[in-house]
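So the structure is just underneath, and the comments pick up after that.
With one protein chain withheld, the remaining protein chains of the complex are depicted in position.
Think of it as A and B in the order they're written, each chain with its own count starting at 1.
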Amino acid sequence: MDPRLGTGAAVVIGIPAVIIGYIYGTELVLSRASERLRTRLRPWLWLLPALLFLFLFLVWPSILTILRSLQGRLAGNWVGIANYSWFISNNDALTAVRNNLLWVFFLTLITVGLGLIIAVLVDRVRYESVAKSVIFVPLAISMTAAGVIWRFMFEYQSAGHPQTGTLDGIVTFFGFKPISWLQIDTAAFNTILLIIVMAWMWTGFAMVILSAALKGISPELLEAARVDGATEWQVFRGIVFPLLTPTIAVVSTTMIITALKTFDIVYVMTGGNFGTDVVASLMYKQMSFGEFGRSSALAVVLLIAIVPVMALNINRFRAQEAIR
Amino acid sequence: MTAVPGLERLPVAKESRRTTGPGVRRVALHATIALLMIIWLLPTIGLFVNSFRSSADITASGWWTALFPPTRLTLDSYAKVLAQTNPDIGSGFINSLFITIPATIIPIFVAAFAAYAFSWMSFPFRNALFVAVVGLLVVPLQTTFIPILQAYGQFNIAGDFLTVWLAHTGYGLPFAIYLLRNFMGSLPREVFESAAIDGASPVTSFFRLALPMSVPAIAALAIFQFLFVWNDLLVALIYLGSVRPENLPMTVQMANLVNQFGAGWELLGPAAFLSMALPLAVFFALQRYFVRGITGGAVKG
Partner (left out) sequence: MHRDATGWRRLAALGAVAVLTAAACGTSNTGGGKSVTVIGTWAGDEQKAFLAMVKPWEDQTGNKVKYTGTRDINTVLAAGVGSGVLPDLAGLPGPGQMAEYAAAGALKPLDSVLDAATYKSETAKALVDLGTVDGKLTGVFIKAAVKGLIWYNPTVHDYSAAPPATWDDLNSQAAANKGSAAATWCLGLGSGAASGWPGTDWIEDIVLRQAGPQVYNDWWAGKVKWSSDQIKKAFQTYLDDVVAHIADPTAAVDPTKDFSLAGDPLFSNPPGCVVFHQASFITGLGAFKGKTAGTDYNFFPFPDIDPQFAGSVEGAGDLFGMFHDTDAAKSLMKYLVTAPAQDIWVKAGGALSANKNAKDYPDDISKRSADLLTNAKNFVFDASDLMPSAMNSAFWTAMLDVTKDPSKLDSVLASLDKTQASAYAQ
C-alpha cells in the first residue's frame, strides 16, 4: 500500500483536528478572562489562523509588489513612478484597460444574469441535477482544454477548403465565406468572443452559488405568496430576488474580480494579439521579459482597480447591518 | 388574509395559480432549458468527438463529419494518454488527490471560523477588515511566488506537499471567507439569540447551529476549491517542480503531452476528459447538499 495514503489520512483528519483543538484551546484560555475581555478577544482569536494565512501568502507579497513597482528592471534601482508613467503613456496598456472594462462589464452581466435565470428555471424541473451538471461541466475543464475546445469552435480554414471550426462550419453551410473570428478587432469583437468563452466557463459558478442560496428560501414563504394569488413573476420580483440580493452581490463581486484577473484565456487563444490584451496578460508578458518593476506596477493597477468595488461592498454591508 | 408582510400591495391575480402548471408554460420551460443545455454542451461535444479521431482527420475535416459514416473513430489517443510512463498516469492521479484533498479541507475549516466571527461577533473595524479580506481576491498569484518560495526554501520544505497545501489555503481563503460569511450572515438572528439566552457558548452555537445550517454553502465551497486546486498547474509547478518533480500532479503531466512545438496536441482532448471525471464526480456527490429545506426555512429575510 502506498505509504502516502497513510500520511494522507493522517493529514485529512489531523489538520481539522488541530484547528478545532485550537478553537477549544482558545476557549479554555478565554474562560480565565473576564466576560468583557472574552467578548473583545474572542473574535480576534477566531480570526487569527485566517489572518495569519492571508498575511503570509497574500498581504506580505503584495507589500513587496508595491515596493517592487517603484523600482526598475533590476531590484534596488529606485525609479519612483516611472513604471506608472510608462503604463499611462503606453498605447498597448490603454487598449488593455479598455478591454478590461469590457471584460468587467460583460463577463459579470452574462454570468450573473444567466446564472440566475438558469438557477431559477432548473429549480422547477425534476432533472435539475443533470441540467446543472451540464452548465457546470465547462468549469471543470482546465484552461488548456478550454483553449482547445474553443479553437475547434473558432478555427478558420481558407474558403474552398473543408472547415474544421464549428462556427465556420455553420457559416459555410449557409453559403457564406468563412470568417476568421479571432482576428476581428473592430468594436472589440474578438474581445467579446473571448468574454463569451470565459462566460461559458463561469456561468456554472454563478449558477451553483445562486442555486444554493435559492434553496435556502423558505418554501412556506413562496407557497403563501402563491396561495394569495401572486403570479410567478411577482413572487420572483417581490420575494426571491430581494432575498437573493446579498448572494448576487457576492457572485457579482467575485466575477468582477475574476474579470480583472483574467489572462489565461487571452494568453492561450490569441496571445494578446489583435487588440485582445488585458492588464493581467500584459503583466504576465512583462514578467516573462524580466521587467519585474513594470509587471509589479501592473499588479498594483489591478489592486487599485478593485477599490471602487470594495467601496460598494462596504456600503452594502452597512445597509445590511442596519436592517438586521 | 396575507400571511406574508410586503405582499399586501401586490395585485391579486384573477385565479389562484400554483407553480408553473402543465401546458404551454411547462413546455416553454423545458424547451428553454433544453436549448441552454445544447448550447452549453456543443463546444465540449466537438472536443469529445475529436478525441476519438486521428490528428490527420481532425485537421482535414470538421468534427461533425465523424458523426456520419465513414466515422473512422479510434481509441488511439486515449490509449496513448493512459500508456504514459515516467511518471505513469496512476501516480500523477494519486499526487493530484494528495494535493487536492487537504488543500480543500484546510481552507474550509479556517474560513468557517473566520466567517462566523465576521458574521456574528462584533469587534471594531469588522466591515473594513472584511472588505480588505475580500479585496485580496485580486492579488495575482504570480506576484506571490518569489517571496513564498524563498520562505519555503529557508525552512527547507520546498518540494514537500505541505507547501502546496499551505499555499492553496492562503490563496483560497478570501473567496472561502466571502462565501461563508455571506451565507452565515443571512441566517436568522433569532436562532443565535435564543441559543445565547439558553446559555450556549459561541463554540456550541458554531458547531450545533451555524455549521449545520451552512452546509449548502460549505458544499459549494468544497466543490469550487476542489476544482481549482485539481486543475491548478502553476502553483504546483513552482513549489514542487524544481526540487521534487515526482510530487507533481496530473495537470503537469497532461500539459506535457504536447512538446514545445505543439506536437501531440491531439492528446489534449482525451487528457481533458480523463482529468475531468473526478471533479464532476465530486460535483455530483455534493449536489445532494443543495437541497431545499436544509436551513429549515431559516432564511426569512
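We take it that a contact is a pair of C-beta atoms (placed from the backbone, for glycine too) under 8 Å apart; a residue touches a chain by one contact, two chains touch by 3 or more.
Just so it is clear, the structure is predicted and the values come from calculations on it, not from any experiment.
Within the entire complex, contacts from the absent chain reach the displayed chains A, B. Checked against the full complex, the one of B:138, B:176, B:210 or B:238 touching the unshown chain is B:238.
Among A:47, A:70, A:209 or A:287, only A:287 touches the chain left out of the display.
Among A:10, A:130, A:304 or A:319, the one in contact with the hidden chain is A:10. Within the full complex, the residue among B:73, B:97 or B:255 touching the omitted chain is B:255. Panel shows chain A; residues 3-4, 6-8, 10-11, 13-18, 20-22, 24-25, 27-28, 72-74, 151, 154-159, 165, 180, 182-183, 267-274, 285, 287-292 of it touch the chain omitted from the view.
Mapped onto chain B, contacts with the missing chain fall at residues 56, 59, 86, 142, 145-150, 152-153, 157-158, 160-162, 201, 234, 237-238, 241-246, 248, 252, 255-265.
What we mean here is this: only the chains that are shown with their structure count from here on.
Annotation: 12 Å between the Cα-based centres of chain A and chain B.
Those residues of chain A that touch chain B in the complex are listed here as 2, 4, 8, 11-12, 15-16, 19-20, 23-24, 27, 39-40, 42-44, 46-47, 49-51, 53-54, 56-62, 64-65, 118, 121-122, 124-125, 129, 131-145, 148-150, 152-153, 162-166, 169, 200, 205, 208-209, 211-213, 215-221, 224-232, 234, 238-239, 242-243, 246-247, 250, 253-254, 257, 260-261, 280, 283-284, 287, 295-296, 299, 302-303, 305-307, 310, 313-314, 317-318, 320-321, 324.
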